[in-house]
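Shown here: the complex without one of its protein chains, the others still in place.
After this line comes subunit A, so read on.
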Amino acid sequence: MAVETVPPPEYSGSKKKRKKIPLLPYLFLLPALALFFTFDYLPIFSAFYYSFTEFHVISPAEWVGLENYRTLLHDPRFWTAAKNSMTYFLIIVPMLITLPLFLAILVNQKLRGIQLFRVIYYLPVITSMVAVAIVWKYLYHPAGLLNAILQELGLQKEAVNWLLNPRTSLPAVALLEGWKSMGFYMVIYLAGLQSIAQELVEAARIDGANRLRVLWHVYLPQLRPTIAVTLVLATLGSVQMFTSIYIMTGGGPLDSTLSLPLYIYQKAFVELDMGYATAMGMVLWLILMILTFINFKLSRGGQV
């Protein structure tokens, strides 16, 4: 008795049929696409439109053309916020690009109990920023731990009010943000370090390279894609700084820690000046795009 065989589907059709775009993947993508469109793209396009309007939620938006952008040019608080965001960026990004690399090299050693150190360094990342900010506020208190240590060491005579001095408040918040994010970038670097072929390191050692030369000529070039990622992430995170400032200083003293996102929040949700807030949001978006582009170019697109 002859046995009927069914050819596999890919061989059964004509050349034309093989080009058929399957429907099923689109069906699976549909819910995500719809949600993405509704909750991401639609608000982005709306925000762009509202940035050209005077809009206070309660009454219909009124088209004002470039008025919000003109106001923004003459708003001293906007420029203070932009300057603060830029200062913060200049403090935090170098900190988050360099220090976690050394931490990663440290915890990449094959030592007993090294996992524990990795966990310890990562713990701040998974701790709530609100809780961390409240604890650090106590550390920075004139009668807090930081002042006590510095006075004990003889590094300062009088207690410094770190968060209430316009000169120290921004670096103080930046230090907290850097400390909290350090573990996150360390893990990214660690993954990068562990993907580097040990043969390269050994070859460099045999050729007489010391640790610094190995770092400079082997690790860093190989880590270029990782550095590109950390650079972009650190940049985006720094320009969007909000929670720590909202909790610790509220933007004060004298607007010395007012960041662009905090100012946008105040305009949008305290004053309900949505048109102006979205115009500032658009400028913030543009700044982020420019910084990301510069980062991408500087890191040569992450090419090794």
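The rule we apply is simple: contacts are C-beta pairs under 8 Å (C-beta built on N, C-alpha and C of every residue); 3 or more make two chains touch, one makes a residue touch a chain; residues count from 1.
In this section, contacts and distances are computed from a predicted model.
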Options "RNA polymerase sigma factor SigK", "Cytochrome c-type biogenesis protein", "Heme exporter protein C" or "Sugar ABC transporter substrate-binding protein": UniProt name of the undisplayed chain: "Sugar ABC transporter substrate-binding protein"
Contact with the hidden chain (one of A:T71, A:N161 or A:Q222): A:N161
Where the missing chain touches subunit A, by residue: 19-23, 26-27, 29-31, 33-35, 37-38, 42, 56-59, 137, 141-143, 161, 164, 166, 249-255, 266, 269-272
